[in-house]
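Omission of a single protein chain aside, the complex is shown with its protein chains in their original locations.
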Amino acid sequence: MTLFLSRWYLGVAVLLAAVGVVALAACDGGGGGDVSDDLAADQSVRIWLDGEPDSIDPSIAAFATSVTVSKNVFATLLRFDPDTGEAVPYVASEVPSRENGGISDDGLTYTFELREDAVWEDGQPIQAQDFVYAIQRLLDPRVASQYGNYYYSMIIEGGADLAAAVDADEATIQQLREAMRVRAVDDRTLEVTITQPSTTFNLLMALWPTAALRQDVIEQHGDIANSAWTEAGNLVASGPFRLAEWNHGSSIVLERNPNFWDEEMTPVLDSVVFQIIEDENTALSAYRAGDLDAVQVPATDLRRIAADDSYSDELQRVPLAVTTAFGFNHTRSPFDQVEARKAFCQSVDRATLVNEVQQGAGVPVTSWLPPSLDPFFDADRGQDIAFDPESALQLVLEPGSSRAAYPPVKFSYANVDPNGTRVEFMQGQWTEHLGVDVQPDPLDPPAFEEAFFTGNFDLAFIGFGEDYHHPENWLALWAGGMMPGGYSNPEFDQAVEEAMNETDPGEAVELWQEAERILIDEDVAVCPLFVHENVWLVKEYVRDFVMTGADAHAGDFFYWKTAILEH
Amino acid sequence: MTGYVLRRLLWLAPVLFFVTLITFVLMHLVPGGPWDTNNRPMSPQLREQLESKYGLDDPVWQQFLTYSWNALQGDLGVSFQYQDRSVTEIIREGMEVSAVLGLMALAFALLVGVTLGVVAAVKQNSLIDYASVFLSTFAASTPSFVLGILLIVVFAVQLGWLPVFGWEKVWWLFPNWKQAILPTVTLGALPAAYVARITRASVLEVLQQDYVRTARAKGLTERAVIVRHALRNALVPIISVVGFFLAFIIGLKNAVVPILTVSGPIAASLVTGSFIVETVFAIPGLGKQFVAAVFQRDYGMIMGTTIFYAVVIAMANLVVDMMYVAVNPRIRY
Partner (left out) sequence: MVRAATIPRPREVEPQAEQRSLWRDALRRFLRNRLAVVSILVVLSLAVAAVFAGQIAPHDPSAQDCATGALRGSSADHLLGTDATCRDVLSRLIHGTRVSLSVGVLTAVAVFLVAVPIGALAALSTRLVDNLLMRFTDLTYAFPDLLMIILLSRVLADTAVPGGSVAIIILAISLVGWVTIARLVRAQMLLQREREYVQAAEAIGASRWRIAVTHLLPNSLGPVIVAVTFVVPQAIFAEAALSFIGIGVTPPQATWGGMVEAGYAAVYSVPMLVVYPAAAIAITMMAFTFIGDGLRDALDPRAARRL
């Protein structure tokens, strides 16, 4: 009786497993269905979003998902041309320059002339006062803005004093706000004074934290740092889209802003629906079932989908200006020695990492600046740290750095997918090529950030994503010993300083390249691995879903252009 | 009984206090803080500003007292991660979803579990018995996210009968029924398995005790007894609804004490399991929020949700213990 039982159980088990496997492996095939050239009646695109934004308040938004929404709902003085990465006019009618008088002779005062026709969603004109309020709020210590402090407190005259006034009383803060050199000359003219001449200030004024804000709206809903004003129904938009719905944790719906004032950027779509789905597989399932129009391809699925012809019309890929690397702790043995750093860097097979572990998503690099940073990117950068296990082994066995003396090394990383597989791969590489024992150290993201920024690590798996398209954004953070890990080289600092002050563009390229040469070729301050790629599946009936290398979220520079075709 | 209940409620206060204290302490001991989620170097300036804004520049013991005092007045503070949204509101929004999902899963577990258990017990040693024992053990041995993706692929992607994800309220707190099916089944599978096994065991016991004795006394064979009894009649394929409910109630009545015993693991699996189901089916529930808060070191959310859960669990325990005592007065606590 019991043996019959066991056989029966086995039979059912096999049956169930077979059903499961067949169901999963059955071809799902993309594409199919006719798509005409006419616009569909229902102009609504459903896009995957990988998590809830922390805030869409421009002063506070920091997550990539937050930036995407903020960018499309609020307008800044300038914006980025996604192809060149340069600043182009937005609410301001021109980009300030020496030629047009927008920048003063001493390079310290910027004057922005606003467009006559720029209005808020409720019809009120966008005024210079709105930008003054925005920048004051950005640096107000009561708001505690991450990006405000990082990018703007030092460059804007008076900003540092305002940001330092923690716990000061309201009168003092108000005083400091007014003392800051940001003022509205009149309703249509904004004047900003900075602390030192800069080649990148216009780029900074194109970033989302500087978007115009409505003081009356914010104050209506709470204190200076409140977020209630960002809820749907309260928020007053200035960009191509308005916030129609925000179902926390579930979805965000943007609708075309009927009062949007820029003809070129007026959206074709009626609405953009962001579906918040943390689980990649669920997102892909939703796409396959037709519940989503655009989704990111999970790295582990890429080979199958890329090889599948039925998906070829739907696959879109673009390299991002995001470099993944691992950093060293220059104050701890053995990484205080350049030979050790070089050896570890040379023994990682980047090509296999990208082709096998990441299934082809990404581009291996040996430079810190990404290939998209033309003309500053130097294709010859990092020749000496390319994959070369024999040379690496030699370095390690050299009398100067005895392998046996290597203390156990921990490789710290934030324990989110897919970091683990990459770290484990590299650990295997070091075991195989160097015979060194490296211990993966997965940490919760906050614990990792804390360990990293307090210099409590041996090796750290890091990445850097560009905020604005300029080598300053990439290289300045290595200067002055500010980078966690303790890298410090006065020669490098000087090279950066010179490059920042150089006004001739041709010379500047040379100087920035020299700085990077010191960083990578000479010092091996960090070991770049690869540049990310956004790989997405977008339904054929979605026209003009344009992905660029600067996207915070795929296609977010061009949602105004996207349209739905009849299908 | 009233005295017992009152005493238990009084104990709630110190329990809550210790829960708050221990969570607070542990939270501050864990490496990484709420501001360590940006990926730009944190200037000391910014840290000062943030700590001032959220009151973290006071000494820890003072923070605890301030927090406790506020909590007693019903103010659970704000989330550190999601720009100042009130914790109470986030919990309320999350609970509207998670509570409904949990209750639906419980209902599913009881309905399916008891039915399966009764059928298995009555038709003991038949194919149905083996199938249900196997199915329930299998359901209890498969991680819920595996089960979830399996259901999604079969029912949503391949067959297209049901949506893949989501949870929209259509009437009061209740969701679109199509969206609710897969998550409910996934969450309720494990408890259903437990309930089925328990019901089967206890109904078997009852069957054998009463009816075997009676039947033997009457001189009938076991099989005849079972065949004749109302339970069997109630489960004939062309059944009357009343008969079905009768069987169900009888099964439930017999199994209720053992079910109560394992209600702990069931309740726990509903609370813990809800995180996995909410992630896989993209449901904006509290389980998902809670785990995210812990990983993001969102002190405000962690404290508020822990206290909330502690109250809910303590109340649920009390109800279960009360039922236990009511059903079995010999066991005194």
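Order of writing sets the chain letters: A and B. Residues in each chain are counted from 1.
In the analysis below, a residue touches a chain if its C-beta (ideal position, glycine included) is under 8 Å from a C-beta of that chain, and two chains touch if they have at least 3 such contacts.
For clarity, every value in this text was computed on a predicted model and none was experimentally measured.
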Selected residue (touches chain absent from view) among A:S97, A:Q394, A:T431 or A:Q494: A:T431
Among A:E178, A:D336, A:D417 or A:E522, the residue in touch with the chain that has been omitted: A:D417
Residue among B:V5, B:M27 or B:A71 that touches the chain left out of view: B:M27
Hidden-chain contact residue, picked from the options B:A71, B:I128 or B:L204: B:L204
Residues of chain A in contact with the chain not shown: 1-3, 5-6, 17, 20-21, 24-25, 28, 280-281, 284, 298, 300-301, 303-304, 349, 352, 356-357, 359, 415-418, 420-421, 423-425, 427-429, 431-432, 439-442, 444, 447
Contact set of chain B toward the excluded chain (per top definition): 11, 14-16, 18-19, 22-23, 26-27, 29-31, 124-125, 137-138, 140-146, 149, 204-205, 208, 212, 261, 264-265, 268, 271-273, 275-276, 290-291, 294-295, 302, 305-306, 309-310, 313-314, 317, 330-331, 333
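One rule holds in what follows: only the chains that are shown with their structure count from here on.
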Residues of chain B that touch chain A when the two form their complex: 30-34, 36-43, 45-46, 48-50, 52-53, 81-85, 90, 93-94, 125, 127, 130-131, 134-135, 138, 149-150, 152-154, 156-158, 160, 163-168, 279-285, 288-289, 295-297
Residue numbers on chain A that touch chain B, as the complex places them: 1, 5, 8-9, 12-13, 16, 19-20, 23-24, 26, 28, 52, 54-55, 57, 60, 62, 141-147, 149-150, 153, 163-164, 166-167, 225-227, 230, 247-250, 275-279, 281-282, 285-286, 288-291, 443-451, 453, 463, 465, 477, 482-484
